[in-house]
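The other protein chains are all here in position, but one chain of the complex has been omitted.
Entry: chain A
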Amino acid sequence: MATSTVGLSPSPLRSLTSSPSLPPRARIAPSLPFASRLKPRLALSPLPAARRRPAGTRRPRVSAALTSLSETEPVSVPADSGELAGRFPSASGVYAVYDGAGELQFVGISRNIAASIAGHRRSVPELCCSVKVGVVDEPDRVALTQAWKSWMEEHMTATGKVPPGNESGNTTWIRQPPKKKPDLRLTPGRHMQLTVPLEELIDRLVKENKVVAFIKGSRSAPMCGFSQRVIGILESEGVDYESVDVLDEEYNYGLRETLKKYSNWPTFPQVFVDGELVGGCDILTSMYEKGELSGLSKK
């Protein structure tokens, strides 16, 4: 899925830490001035366009549209993850997560802020009480990094501290996703002579693994909307599944045609459970909506 938090290399951080603009005495100011203003807001959009700073103020390096950290209102993180989407934008930008005491824990950038916050909320709920969000309008990598730098710098200038989650080596927030399994490959490569027919390789694969999804593209980057939906459903149900990229012409050469015959099913994606075809996107969606997938093995 395309919702992962963008990994931040520690290098810009280090250069910030050693920046001469950071007075060491600032370290003695641990509490944040806006802690007392942490009130839950029910505004649908946490980004009041009207508060955007006029161009040409303090930080000309950053796009004028980005509000500074201190001027951005925190938005409380709802306990119910279903409400998240209503409070946080699914847009790209920078976000700052605060704990219950109003301490800044982490500054991150994301291509989908709402999804990233949902992820943090799941993994470290105790540290996710409120979040400040700054949407970046033209979110190329440079602009996002600039936005992140500007908030980091502002926080460090104000407090002399790096947010704990941004300290190098801290993996609380940026998980190097071990959860993403690699896609399975059926053959050692298209130029290798197969000793076993492809049908049999498919047969073994679906019988040896509880849940197998044959998709177009990889599980981290599905190349078709239907495959993406199936992966999304399996991920959100926490199903422990294997995936096979039917578009991989090198390692799964001939798989599409063979699999269609094997399963007597004309389209992809195809999801197998216990060696049996369960169906494609429509069936998975319908089962998901009826709650019939909860019985599948969990991670």
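Assume a residue touches a chain if its C-beta (ideal position, glycine included) is under 8 Å from a C-beta of that chain, and two chains touch if they have at least 3 such contacts; residues count from 1.
We take it that contacts and distances are computed from a predicted model.
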Q.
For the chain not present in this complex, what protein name does its UniProt entry give, out of "Signal recognition particle receptor subunit beta", "Protein BOLA2", "RNA polymerase II subunit A C-terminal domain phosphatase" or "SKP1-like protein"?
A. "Protein BOLA2"
Q | Hidden-chain contact residue, picked from the options A:226, A:241, A:262 or A:288 | A | A:226
Q) Which parts of chain A are in contact with the chain that was left out? A) 226, 264-267, 277-283, 286-287
